[in-house]
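Heads up, the thing below is written out as structure tokens.
The complex appears here without one of its protein chains, the remainder shown in place.
So, subunit A:
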Amino acid sequence: MTNAAMTIVIGFEGSANKIGVGIIRNGEVLSNPRRTYITPPGQGFMPSDTARHHRAVILSILKEALEQAGLKPADIDCVAYTKGPGMGAPLVTVAIVARTVAQLWGKPLLGVNHCIGHIEMGRLITKANNPTVLYVSGGNTQVIAYSERRYRIFGETIDIAVGNCLDRFARVIKISNDPSPGYNIEQMAKKGSHYVELPYTVKGMDVSFSGILSYLEDAADKLLSSGQCTAEDLCFSLQETVFSMLVEITERAMAHCGSQEVLIVGGVGCNLRLQEMMGVMCKERGAKLFATDERFCIDNGAMIAQAGWEMFRSGQVTALEDSWITQRYRTDEVEVTWRD
């Protein structure tokens, strides 16, 4: 009989341009190697190229994960992987390897919701009790709170994710994608000082970013060539605008839920200016802010392992026939059987 506390879970993640394999035992991250598919400045990452990237490295990352954890396949108790949401071709590539090793090693399989992976990793690392969660990345922007066995979406983007807005703006002004466009925007923003007025689009509990992006796609060249502002000023202005919007909808959800904790997860959550602005709002409300560093904010395998562990210990398992991946997978579709 397996002691659930000592269960060792391996998690596979590759829904966007990061491919990672992580191993967790009893809430301890034993290994978490990851690679990022980085495109040249001005270019985004396409599904088939991304899948090709993941395919080329996934088996060596898997080997690395086992070696760094000092484990053999026989030590693994279950295999978790990202069922969705995300890009189709990369998701399939990763799922195929997860299914194959699960069968080879005779272990149960767990299809994990990517968003819930972020949430459970955030809860594990920060020990936040029952926070209002702001999940912000290149693919997702949601404000989430737990209630009665569901992670309920209180507010979200009605078009593109905030990270997508940032990434595509980076392409407009040809900022490097290494290590990530968002990181480079953050560094440039620190050197900006002139605030350029941009559309501010909060819609009740929700936000919209496609209008801001279109505005910048049209206006950036003119603003820069006329000398009205620098690229650094645009980075600064964009961050101030979109982050204010995120702070506003997070605060609105906190007020609804009577919550005194905020947890920021997802790649955009690495941004220190966002954390700073959220911190100011939290302080005003007497609330606590929780965030993780780039090891866990950015997509990684261990977060999938952690969510898989929670699912497994509360009795969930994914049958192979049901292990198909899905590009759309709402956070509130999952029954959170591991919480009261």
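Definition applied: a residue touches a chain if its C-beta (ideal position, glycine included) is under 8 Å from a C-beta of that chain, and two chains touch if they have at least 3 such contacts; residues count from 1.
One rule holds for everything that comes next: contacts and distances are computed from a predicted model.
Enquirer: Which protein name, taken from UniProt, belongs to the chain you can't see among "SEC24 homolog D, COPII coat complex component", "Creatine kinase S-type, mitochondrial", "Dynein light chain" or "L antigen family member 3"?
Expert: So, among "SEC24 homolog D, COPII coat complex component", "Creatine kinase S-type, mitochondrial", "Dynein light chain" or "L antigen family member 3", the name matching the hidden chain's UniProt entry is "L antigen family member 3".
Enquirer: Which is it among A:H53, A:R99 or A:H114 that touches the chain not included here?
Expert: Residue touching the chain left out of view: A:R99.
Enquirer: With the missing chain put back, one of A:K18, A:R35, A:R55 or A:R252 would touch it. Which one?
Expert: Considering the complete complex, A:R55 is the one touching the chain left out.
Enquirer: Have a look at A:T36, A:S210, A:Q260 or A:S323 and name the one touching the chain we're not showing.
Expert: A:S323
Enquirer: Footprint of the hidden chain on subunit A, which residues?
Expert: So the residues of subunit A touching the missing chain come out as 55, 59, 62-63, 73-74, 88-89, 92-93, 95-97, 99-101, 103-106, 320-325.
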